[in-house]
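With one protein chain removed, the remaining protein chains of the complex are shown where they sit.
We just call them A and B in the order they show up, numbering each chain from 1.
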Amino acid sequence: MIEWLQSYENVIALVFVNSILGIGVYLMLSVNRFSLATGGLVGMGAYVSTLATLHTGLPFAAAVALGTLAAALVALLLGTPVLRLEGDYFALGTLAFTEVFRVIAFNWDSVTGGALGLDAIPVRTTLPQLAGVLAALVIAVLALRGGRLGRIMEATRLDDMPAQSLGIDVARVRLAVFVFSGAVCGLGGALAAHMNSFIGPNDFGLQRSLDAVAYAVLGGLGHVAGAIAGATVFTVLPEVLRFSAQAREILMALILLLAIVFLPRGMLSVGGLAAPRGRGRAARPATAEASR
Amino acid sequence: MLPIKKHLLALGVLGLAISTVLTIPAAAAAEVVKIGLVQTTTGGSAALYGIEQKNAIQLVVDEANASGKLGDLKLELIHYDDGADRNQTVNIFQRLIAQDKVSAILGPTLATSAYAADPLAQKAGIPVVASSNTAAGLTTRLGDYIFRVSPPEDNVTPNVLKTVIGRYGVKRAAQIYGIDDQLTKSAYGVQKKALEDNGIPIVATETFQRGDVDFAAQLTKIKAQNPDLIVIGALAEEAAGIVRQARQLGISQKVVFVGTQSAISTKFFELGGAGAEGVIVGTAWFAELDNPVSKAFIANYASRYKHPPDIYSAYGHDAASLLVEAIRRARSGDSKRIRAELVGIRNYPGVLGPIGFDANRDPTVQPKILVGRNGRFVPFEAK
Partner (left out) sequence: MNVFLQQTINGVALGATYAVFAVGFTLLFGVLNVLNLAQGSILMVGAFAGLELTLALHWPLLPSFLAAMAIAGGIALLSELLVFGPLARRGANRWMGLVASLALSRLLIAIVQEVFGTQVRRFPPAPWTGHVWQFGAVRVQSLQVVVIVAAVVLMAVLAYVLRRTRVGLAIRTMAFRPSVAQLVGVPVARLRLLTYFLTGALAGAAGVQLGVLYDAVSPFMGENILLKGLSALILGGLGHVPGAAIGGLVLGLTEVYSVAYLQSSLRDAVAFGAIFLVLVCRPSGLFGTATRQRA
């Protein structure tokens, strides 16, 4: 058992990290905004915390905190102009941000190590740490959703106007959630950076953002556990399929496609678990009018 | 002796005899020595090197097992493809070390992956023998369990450039290299220093990324500066694309192209077209090498795999051969002993010639200069 844990330690750790990132996306989707900023925000947390560990004497926890704060700050700065944009444009704006971040990291040799990134990062993240952070995060999100703020978030998710007519400052709610989600991404990034002893700009581009979206959506958007389920399947599947080197990629993609087509509400909808609340009319197919 | 004691003695001797007989088969059973084979077989240029190395290593191990030269030991190769993704390489190394419990690892294909994954092997005390990591300083940086048979660029390039500069009377040079790979980046540094040491001004420096296919903009800029020599730091696919587009853009045949070892591949001429003609590289092996081990290898490889081997097959062969020799000398699969034996190998008859490891665990081989002619790399006429 211990041996099994050891050889798959990396995979399990990755599941935890990806779950954290998936939750970041889930939070934004809960207020009806599709964010592709995950890559850039994770990168922010990763690079800042790494630079802190490598160049200053900061202890690990402080470096991680610094990374988290940096990402939250960037989310604040980014969110203010970009959240004004309507759904699709917001998504594209966050995409542009992530790619700009990646390119800057790619070129800024002196600070970020350029294309090859930074290595010889001290390995400090442990499995119990990750598990603890994830657990704390889930509790925080559940508490959030269960309370008044949760109801406000739900209101903003469904439609802006009724929420506004009730006196809710929709824009501020969204920004607050975006900043929180940014902090979550930064935290994940800082922890991930101290897992493998190296980071590079290509770890933080569009692909990263899309993967995080996949975790949340695949798992199901009705409950925070969906992001964890999605992240687990996505991360573990390639390892499980490692036995068939040839067809591994094909199998993986096929399984994912089938999962999506047969469980269009996400994996968690299997037991009728956690269908997103109040979906009813708003959940109509991908037509132009429904999801503006 | 009293009758009882006699019986007891007899029983004792019988028991001893029986237990000895019973343990003999156990001692004669083969001990399996597992070796991790981490070579990229999918994913761009890296696969071009990885497949050749894997083939050659497989050949060597099969031969070793069949010949019985390892006595009771039997070698088992466990192959994983990392898809040229260093995160995958790390996962694979972890799995090989903790789960498959390998005694040694052959690979990985790319220097970039080595920087990421080798530290795990170093920490666990598992020796790694690479056959395609040619980035400068890799073995010293990563630790004393890391070996390689592929000569680092800083042992090869300076001599190549010096010869070429002298032979062609080069006055101006340009460089183009990939910024996102450990090898190409370190090659750039080595080339730059060599050019400067020879007093050649570098009139243009251009960059590209792995996977790029469009070099028109960079080559147009280079062409405008009229260099006599263009030094390329690229993996095989990109190098081929560069030389081909260079000719298409009208860069004169008189301009000399020098590449790194990574430009050499069985597909270089196919992908490079007319541009591959005349490209100069430095490396430690070529097909016409007058060496019986090499000739035998070429014949065996070609008959098994239906195409001729390239330098990566040759490197793979020698990496595997040296590891097998170390295991043979150690007479066990104990990683520490294998490593100790590896360090002590001198002048082993390899495909590359007499080969061993120096103090930095780099190979002791004599690099040669080759030029592309009519679809093959042949020795360069340096006169």
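One rule holds for everything that comes next: a residue touches a chain if its C-beta (ideal position, glycine included) is under 8 Å from a C-beta of that chain, and two chains touch if they have at least 3 such contacts.
Values in this document were obtained by computation on a predicted structure and should not be read as measured data.
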item	value
Touched by the hidden chain, restricted to displayed chains	A, B
Residue touching the undisplayed chain, where the options are A:E99, A:E154 or A:E239	A:E99
Hidden partner chain, touching residue among A:V64, A:L191, A:A214 or A:L268	A:A214
Which residue of A:I23, A:V82, A:L134 or A:I152 touches the chain not shown here	A:V82
Chain not shown, touching residues in chain B	42-44, 47-48, 179, 206-209, 211, 213-214, 216-218, 220-221, 224, 237, 240-241, 244-245, 248-250, 267, 270-271, 273
Missing-partner contacts on chain A, residue numbers	29, 34, 81-82, 85-86, 88-89, 92-93, 95-97, 99-100, 102-104, 106-107, 115, 206, 210, 213-214, 217-218, 221, 246-247, 249-250, 252-254, 256-257, 260-261, 264-266, 283-289, 291
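The criterion applied here is as follows: only the chains that are shown with their structure count from here on.
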item	value
Contact set on chain B toward chain A in their complex	41, 79-81, 86-87, 90-91, 94-95, 97-99, 112, 115-116, 119, 179-182, 185, 209
Chain B partner contacts - residues on chain A that touch it in the complex	3-4, 6-11, 106, 114-116, 119, 196-198, 202-203, 239, 242, 245
